[in-house]
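Every protein chain of the complex appears in place save one, which is left out.
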Amino acid sequence: MMVDLEVKIEANERVNGKYYRLVFRSKPLAKGVLPGQFLNVQINPGSGDPFLRRPFSYYRAAPSGRIEILYEALGKGTSALARKKKGDVLKVMGPLGKPFTGRLEGGRKRVLVAGGVGVPPLIFLAEQFPSAYLLIGAKSKKEVLPKKQLALVKAKVLYSTDDGSYGRKGLVTRLFEDILRREGPGDLFIQTCGPMAMMRAVIEIARREKIPGEASLDKTMACGVGACLGCMVETTDGLVPSCTEGPVFGFERIRL
Amino acid sequence: MMVDLEVKIEANERVNGKYYRLVFRSKPLAKGVLPGQFLNVQINPGSGDPFLRRPFSYYRAAPSGRIEILYEALGKGTSALARKKKGDVLKVMGPLGKPFTGRLEGGRKRVLVAGGVGVPPLIFLAEQFPSAYLLIGAKSKKEVLPKKQLALVKAKVLYSTDDGSYGRKGLVTRLFEDILRREGPGDLFIQTCGPMAMMRAVIEIARREKIPGEASLDKTMACGVGACLGCMVETTDGLVPSCTEGPVFGFERIRL
Amino acid sequence: MKVDLTTKIGHLTFRNPVAVASGTFGTKDEYASFVDIRKLGAVITKTITVKPRAGNPMPRICETSGGMLNAIGLQNKGLEDFLEHKIPYFKKINTPLIVNIAGEDSGDFVTLARALHERQPVVKALELNFSCPNVEAGGAGHMRKTERILEIMRLVRETTDMTLFAKLSPELGDVVEIAKAVTAAGADGLSLINTLKGMAVDIAKRRPKLANITGGLSGPAIKPVALRYVYEVKKACPVPVIAMGGILTAADAIEFLMTGADLVAVGTANFVNPGATLEILEGIEAYCKANKISQISELRGSLNV
Partner (left out) sequence: MKVDLTTKIGHLTFRNPVAVASGTFGTKDEYASFVDIRKLGAVITKTITVKPRAGNPMPRICETSGGMLNAIGLQNKGLEDFLEHKIPYFKKINTPLIVNIAGEDSGDFVTLARALHERQPVVKALELNFSCPNVEAGGAGHMRKTERILEIMRLVRETTDMTLFAKLSPELGDVVEIAKAVTAAGADGLSLINTLKGMAVDIAKRRPKLANITGGLSGPAIKPVALRYVYEVKKACPVPVIAMGGILTAADAIEFLMTGADLVAVGTANFVNPGATLEILEGIEAYCKANKISQISELRGSLNV
């Protein structure tokens, strides 16, 4: 059930050159959560700035109520979040949205393709459901997550970096094409989240190779509950709110 | 010289049921400061809420650069200030305004009449310049300042409380009238700061008894430097900005 | 002490003065997890048009200082869907609707009014959205727009005896004059205000932040403007007013009630705080108690000017 609660920050720390990790505890917000779902966070409750909430994927949610978010400080809201300290209060709505498909039919091999703010939900997915590969695209080595953050991932993790300072040099789609060549498109299932350009490329390849899959789209949101009609996605059955019908959409449903 | 600087909070703590005390360090902001002068504080730098700055009197300013502010959490801005922690940053403009008269001519006896947010500058004054009396009006005992805060005051401190739970029962003007009876109006000099109603009453008595004095007026401010014309005070020589011509005005100059 | 929040507008009675503003509360039960919708004074629906509308291209929203811009473009599923799928829900939960309608011409407005007339009493009143893009597109200059509005108003008035609120935007020109004219043409009350037209630029992309270039500014940023219109209109003609524009807290709502608003509608605030409506309702009640106000009408218009 969706709730909106004040939570107290238990930890908020820099993880590497790119991400911060936020930890808090709330049983109602953690209950029944699946990877791909998200929270809508009021970063400065009681203040009017930033005015709107900011959406973040669950990075982890445990039955104990322990919830983690992995985030990048990109703009006003996430920078304000990065300045928060242990004990500070956030107002958090969730769980929102539809998750990634967990158990796959017909023993398909799961390939996860992640980049930027799309990394956290796919790590969560790879921790919860066995996956063949987790492919992560980054700019350089300093964005690569510490081993500890990937310890529970049930997948082979491969990195690509733009500058070649870690893993394969080039875009993450290169890694994806490597896998394709190695495994053949036959029984793969792709799940992707990251910059739109990356997902577009992944979906194009998948369509060409007739591989099914899902993408979690990153739309600017206000309400998070389907009320404002601000986050619409063009699908085969018309415009639908990404916050309630998504953020995860099957490739076959997305009109790009 | 007026400056506008970022300062780091060294302490911000509750003093009693009414006041908080803020401490930071800045030599340029402390240089040459006299009691009655004030600072204009951006409470959440980098955020647009609260939008305007908030003026606060210097409670103490030492040559070392150590500056203290004593404040009440009344509304949005001061409540946000009360939530600040050690290490947080404020943007502070100062020193602003004209101070209380320090050295008095003709050996006049200084009587300070304070209430509410007018207490801090008068404590500062009584620490810097010997005074006969510091009269403080409060609602009840829980607003009375701990002895430590008054340790350096060079004056006899008398309290009145509305409910009689500490000191004289009633308004602070009663204390003032006690003094008047005891000392006679002849060679007194009054300096007052606090709620407008209190100051009005004090000025009325002083005018009746022909006692000279000064009041520090509490006007809503925006710029603090005489630019917006928002804080005007009606004086014998016309409308003048309280932030530059005041906040301290001689009784003879104020038109009530 | 019990506070009576019952609010009368003409022959209508609302259980309390707190409504939700058009287009900010979903179409049905989007907020049901957060608030008991049955406790609201009224639900003002998203604008309904005769035919479904796809709305504007994305991006449609962006944040601004103390508010947001939206260019949703009246996306809605049309009258038929509304009658079939939305009305029964509100009937079941016994929550009065003020149905917001718009059209490309006066015929549309009349069609909508006629159909909704049949759905009383769950449809309690109509709110005519006179700031919809198509109405605006139709008229060059303010004069012509006002004439069209008055014509629509008169035709809808002939169609139904339901309570009719004309929703005005400052974009229409001199709101006080239009308020008077639209009331003379048959409006029972006014809804003030719709969004202000605004724009924002993404300097990294060198593009407007909205695909539609401009959009409607809402939220606390516009509250002073809204309050001023409620004040000026109430002073000029004492008609019922549904007030909206930046109401986030009970204190905001009380500002509007003191200024004379009959109902207050919570809009953008729902996005920021899904529990806003009921917190506002409780806050109004608490304020009344603290100030020994036993009937909300004692608060209404009590501003000392």
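The first chain written gets the first letter, and so on, giving A, B and C; residue counts start at 1 in each chain.
What we mean here is this: a contact is a pair of C-beta atoms (placed from the backbone, for glycine too) under 8 Å apart; a residue touches a chain by one contact, two chains touch by 3 or more.
The model shown is predicted, which means the values in this text are computed figures rather than measured ones.
Participant: Could you tell which one of C:54, C:184 or C:201 touches the chain left off the display?
Facilitator: Per the contact definition at the top, the residue touching the missing chain is C:201.
Participant: Could you tell which one of C:108, C:188 or C:255 touches the chain left off the display?
Facilitator: Candidates C:108, C:188 or C:255; residue touching the omitted chain: C:255.
Participant: Of the residues in subunit C, which ones touch the absent chain?
Facilitator: 64-67, 69, 141-142, 170, 173-174, 177, 196-201, 203, 205-208, 213-214, 217, 219-225, 227-228, 231-232, 246, 251, 254-255, 258-259, 287, 302-305
Participant: Would you write out the residues of subunit B that touch the absent chain, in ascending order?
Facilitator: Residues touching the hidden chain, for subunit B, are 1-4, 42, 48-53, 91, 93, 219-220, 222-232, 238-239, 244.
By our rule, only the chains that are shown with their structure count from here on.
Participant: Counting C-beta pairs in contact, which two chains come out on top?
Facilitator: Summing C-beta contacts for every pairing gives the maximum at A-C.
Participant: If you average the CA atoms of subunit A and of subunit B, how far apart do the two points sit, in angstrom?
Facilitator: Computed from C-alpha means, the inter-chain centre distance equals 53 Å.
Participant: If a residue has to touch 2 or more other chains to count, which residues of subunit B qualify?
Facilitator: Those would be 48-49.
Participant: Give me the residues of subunit C that touch two or more other chains.
Facilitator: 65-66
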